[in-house]
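One structure, as structure tokens, below. Some questions next.
Shown here: the complex without one of its protein chains, the others still in place.
Each chain carries a letter (A, B, C and D) given by its place in the written order, and its residues are counted from 1.
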Amino acid sequence: MNDSTNTNPLTRMRGGYTSFSDSIHDRWATAPRWARWVVYLLLIVLAIALPADGIGSFMSPYTDWPTLLFFPIGGYILLAIGLNVVVGQAGMLDLGYVAFFAIGGYGMAVFGTKYGWSFWEILVVGVLLSALSGILLGAPTLRLRGDYLAIVTLGFGEIVRKTANNWNYIGGPNGIGGIPHPPTLTEWTIPDNGLFDAIGIGGVQPFKYGALDGKPYYYLMLVLIILAIVFVKRLEASRVGRAWASIREDEDAAELMGVPTFKFKLAAFAIGAAIGGAGGVMYASQAVSIIPTNFPFILSATILAAVVLGGSGNLPGVILGAFLVAWIPERIRGLQEYRVLVFGAVLVILMIFRPEGLLPSRRRKAELAEGEGGMGSMGAEVGGPVTVGAGEGVE
Amino acid sequence: MSETAAVPAEKKAGVPTLELRGITMRFGGVVAINDLNLTINEGEIFALIGPNGAGKTTVFNVVTGVYQPTEGQVVFQDSRIDGKKRFQVTKRGVARTFQNVRLFHNMSAMENVLVGADAHHRTGLAGAALGLPWHRREERDGRAKARELMEFVGIGHRMEETAKNLPYGDQRRLEIARALATDPKLLLLDEPAAGMNPTEKEELQGLIKRIRDTGRTVLLIEHDMSLIMGISDRIAVLDFGQKIAEGLPAEIQNNQRVIEAYLGVPADAS
Amino acid sequence: MNNLFSQFWPYTIDGLSLGAIYALVALGYTMVYGVLRLINFAHSEIFMIGTFAALGTLHLIGMPANVGGFALVGLVLLLAVAGGVASGGSAVILEYVAYRPLRRRGASRLAALISAIGASLFLQQLFARLVIPKAFGLPKEKGALPVQGHFAHKSDVIHIGSFELSNDKLIVIVGAVLMMIALDMFVNRTKLGRGIRATAQDPETAVLMGVNIDRIVTATFALGGAMAGVAAALYMLRFEETRFDVGFLLGIKAFTAAVLGGIGNLRGALVGGIVLGLIEMYGAAVFGSQWQDVVAFSVLVLVLMFRPTGLLGESLQQARA
Amino acid sequence: MRSRLIKVVGVVAASATLALGASACGGKSKSGGGDTVTIGFMGDLTGENSGLVIPPKQGAQLAIDQYNATNPKVKITLKTYDSQGKGEQAVPLAKQAITKDKIAALIGPTFSGESAQADPVLEEGKVPNISSSATNAALATHGWKFWHRVIGNDNVQGTGIGEFISNSLKAKKVFVINDSSEYGKPLAETVKATVTKGGAQTSEDAIDVQASDYGATVNKVKAFAPDAIFFGGYYAQGGKLIKQLREGGVKARFLSGDGSLDKGLAQGAGGTNADGSVIGCPCLIDPSGTASAASKKFAVDYKAKFNADPAIYSAEGYDAATAYIEAIKAGNTTPEKINDYLSTIDKPGVSKEIKFSSTGEPTATDVYVYQVKGDQLPLLGNAKNATVK
Partner (left out) sequence: MLLEIKDIHVHYGKIAALKGVSVEVDEGEIVTLIGANGAGKTTTLKTISGLRPLTRGQILFGGKDISKVPGHKRVLMGIGQSPEGRGIFPGMTVVENLSMGAYARRDEADKDLAEVYELFPRLAERKNQAGGTMSGGEQQMLAIGRALMTKPKVLLLDEPSMGLAPKLIQQIFEIITEINRRGTTVLLVEQNAQQALQVAHRAYVLETGKVVKSAEASALLDDPQVRAAYLGGGAEAAAGPGD
């Protein structure tokens, strides 16, 4: 391109990053099946080795790394995968996602402490319960247009939290304590030999769920995350995913092409809710005690930030986003009271730097670049000659 | 005018496919359609013409369930479809295109058509998530059907392209292919020739006829008189929400009311 | 329920004065939404800045005490100017830093929303950690606590049976209504106002009319911010204290009010604010204060179910034909 | 034991330097065997409630510095963990403290909510912990062996204040308000139950911590026309509540619990609105040292070191640290041994007798009442026998 407006270093950096991520995209798209499986396998091995002390001392010098990996990191990732179904796939803005996390958490707490059910039973029930609550919330409200839905979901999140706070049966503001851990499956210990030590998991009891060791929880979360990914990925490539995409792009046209949009939106909401609920069950059983203030609005906002920051609609992006959003504030613990300040600034800067997210999917990138994609662009945007819009032409 | 535009020899005995019975549509105080009766027979190409704002697109919206008529009934193949949801109407066999192309712009052409084909698929969440054989068969069949339809409308060579990157004429065709994928018995085309050059219009004319020849009924809105006159079996003219004329093309062309309200004095045109 | 009947007037007046503040803050959301289709999440912090500007002004003039009567009206006027300027100014800066670059890149509203959330966190923390401790000479850890400035002498202006109207509530209600009328006239009668409406309805055509969109956006943020600043001054009169996160809940409520009335609709903001204020008070009277938010949000959901675009519908941009 | 305290008078100034030296080498030596034992302090050190956490931290720091200044064989390092008062942050910090930092004991977590989440970790990690300010009664019901506190729980406090309202104030109509928090609500409920038992008529309402306008609550209070109002909650809301109550024309006496024991209450209420309000606390704040000689000495030392009067929970922080110091002095340096020692300790502290019941609760049940005067909160006395002028 000959235009001279784009020679500033920031734009060039941005361009460089874009072409880099695009080339990875392309490689991946054309990679043979076996190569992909090798990558998947490597990723899983990496994930298994992740809680190792060696990694932890760098990643998290101030606080317990395996626990961080379980929550917030793993928890945020799971929640972001769930919210991504709602926001990224179906294009509905949900500002009250934390409600489902709370419902899962309280489900675990109530069934675990009052009825003595085991974690595994509650996991199933909690997921169903959250999905049901998603349907109950969604049924009357999903007809609302984007921003109205946003405020209604926000309100729902607040209603759930306040109700929990005012309902004595579930402990009111005291919440519920003494929530059981998952029953230990086996005391089996990973042998302390060279190979396992090398990846830092020698001597771990991966199926023994206590209060102190965060690793077994992390592995449990990992399994859940992988299941969620497979589930969501398969939906994405099916009729369901196509229906979501069509709804996001033009809901009316979709409906007129025979897509029962309401049903699919509701399904997206329910799936998002179910995944959020699973996260809640996991969290509560690890935390032993939950109180309503564990489920504030800011958590909804944070998960949404994770989804958008990573690249709404694209799973690897969303996972990356969730990881960063969960990890950065912990890593910069050294900044003490300034870390939220820095975190806020980082959010703004990252969005300015890359409004389409760090790893957007191709399609979503196009949508977001043009301000379509479910929520549309800001109103008063008119490309003018003084804008950097010209740069878009050649990236 | 093209030579192929002859009126089909055997006129169907007139089995009605779509009937509008006393349709009135009011928005607030504005009457968009007033007591409209219309019968469209199986296998016909039926055109709806009239000045802008006459209520033509509103008719489409009433038929496809976008609006519920204030009064009257919409009967499709002997059962009422007013009051049905839009996707249910589509499943019954009514599909449409739009005045301004409304594709899913960022999806590929193939995916656009697949969305249409999905209208009759049954895969639910579980089927898709578990990759059940049923689901895989549907996907395969859907793709085959989509491929076939894209060949049929003449964009077989652009199946994997993103919809918005297609030339405008191809986007119009893709929209038709997407509508056909829902397997309609009645196809509603809203100004399909808008924005096409004469060559493209001629091809479109052929395409509409071929669609009719596959046994479907076509209802279209169009401003291009040569196209209308070339392919329509019957024409109805709307003005201010009322039907002011209905008949064979030749009758319409010479109808005094139609000329006054819509066509204008012929002398002006040249 | 008994409470509501025996104390009907106090609840109503409290609801009105609370609703008036909601309404003023809601204007900022609604104007920015009308023009940019953006939920300006950081608007709550714009309000917060207004409260601190008012408080800072009180400190500057030596923290008067027990001001009553017309002197109080004058003082509130001064605070409103200070709050309006500070909030309006910071809203403009906010737009310039956090939204304009995104706008230039044609980014999605979702991205802008996240930027807004980031800006909101940043501003809150900036005040809690740096500005408040510095400005009021507090130890660092006290920045997160409420800061007070007592200046008003509050007394009842009207007292008939259970109908008691105190001077501060009267000023709040009257002040808010006056501001709303002024803004409504501004938007409907002036050239800049016409530019704002045109941009809201069709930005591209507005450019073709010679409207400078950037200037309109700046004006929108300045006006919306100024309204929040005035609301902040009235808030300070009512409650005489503020803190770094004072805007959080109030902002959510104001946004709710904007949606309730019909977002993008200036008069809707007034209606939504007043209705929300009253619902909260009546709801608290009937179900207990701890349920007032639940009642408010439930009513919102109910209203939207039957009127999907709010009580008055959207009007700043109208349905795009 | 008073003699030990007297011995360290005068070395306060030197202690800070020594503490620094201790912490420098503290990281290297393992607790248990080496010269240094690390004790953790966990709580909201930078968040909005840090005003309630920094005083006990300083109290603990004072005790440890004084101890280290005596040049003992085993020195103590205090390591702080900023949980921001949030359970989800306290849990990984607690694990880090146990597995990486190998702390021998912990003071904190300071709040009840975070305690409920972090204490099970400490329990399994077998690290003794003493909270200086987590007063939620339910914490003692889990059968934790390593958990302790040096402050009376909310039932103790609520009963104490409730009896004060019934016996000393002789209030017949009491309006009880809580802030819907895990602290305020149970406290308010206990007070309500106690005054009801004392024959008073009650009504109640709850406020939202983040709300600004308590008009609805004020109107309810007005309708009820009580003799006394009890508020279970923190001073930030308490001050605002007093202000709005007074503006609404409610003149009844205002009472509250330890969460409101801060001069912020009077500041928030504005002018003289809060004057005469009575605040109860199972804690002792005694800057003028009228309660006891130990208390007086503590006040002097504290002022000398931090250039501030002892504030809320300062004495409790000091006492919690003292408990550990005693254990270490007795030669216990491993977590479990320290914990064993705690079950036997019985030693007068600054705020109360340092002695734990089998559940980890302090055996002393003293509740003190303070009365707002200007923005000061002079000690009125023990709730059992104090009277209001």
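As a convention for this text, a contact is a pair of C-beta atoms (placed from the backbone, for glycine too) under 8 Å apart; a residue touches a chain by one contact, two chains touch by 3 or more.
All values reported here derive from a predicted model rather than from experimental measurement.
Colleague: Looking beyond the chains shown, say which of B:N37, B:Q68 or B:N197 touches the absent one.
Modeller: Among B:N37, B:Q68 or B:N197, only B:N197 touches the chain that is not shown.
Colleague: Considering the whole complex, which of B:P51, B:G124, B:G154 or B:G247 touches the chain not shown?
Modeller: In the full complex, the listed residue that touches the missing chain is B:P51.
Colleague: Counting contacts across the full complex, list the positions on subunit C that touch the omitted chain.
Modeller: Output for subunit C: 191, 194-195, 197-198, 201-202, 204-213, 315-321.
Colleague: What subunit B residues would touch the chain not displayed?
Modeller: Residues 1-2, 30, 50-53, 165, 167-169, 194-202, 223, 225-226, 229, 253, 261-264, 266-270 of subunit B touch the chain that is not shown.
As a working rule, only the chains that are shown with their structure count from here on.
Colleague: Looking across all chain pairs, point out the one with the most C-beta pairs in contact.
Modeller: If you count contacting C-beta pairs, the leading pair is A-C.
Colleague: From the centre of subunit D, which chain's CA centre is farthest?
Modeller: With centres defined by C-alpha atoms, farthest from subunit D sits B.
Colleague: Which one of the chains is closest to the middle, using the mean of its C-alpha atoms?
Modeller: Measuring from the global C-alpha mean, the nearest chain centre belongs to A.
Colleague: Provide the list of subunit D residues touching at least two other chains, using ranges where the numbers run on.
Modeller: 46, 180, 206 - these are the residues of subunit D that touch more than one other chain.
Colleague: Quick check: what residues of subunit C touch more than one other chain, meaning two or more?
Modeller: Expected reply: 141, 290, 293.
Colleague: Of all residues in subunit D, which touch subunit A in the complex?
Modeller: The touching residues are 46, 82, 86-89, 91-96, 98-100, 113, 116-117, 120-121, 123-125, 136, 138, 142, 180-186, 206.
Colleague: Taking the touch rule as given, give the residues of subunit D at its contact with subunit C in the complex, in rising order.
Modeller: Residues in contact with subunit C: 45-48, 50-51, 54, 180, 205-208, 210-220, 222-223, 236, 239-240, 243-244, 247-249, 264, 267-268, 270-271.
Colleague: Can you tell me which positions in subunit A touch subunit C when the two form their complex?
Modeller: 87, 93, 140-141, 143-145, 147-148, 150-152, 154-156, 158-159, 162-163, 165-166, 297, 301, 304-305, 308-309, 312, 337-338, 340-341, 343-348, 351-352, 355-357, 367-384, 387-389, 392
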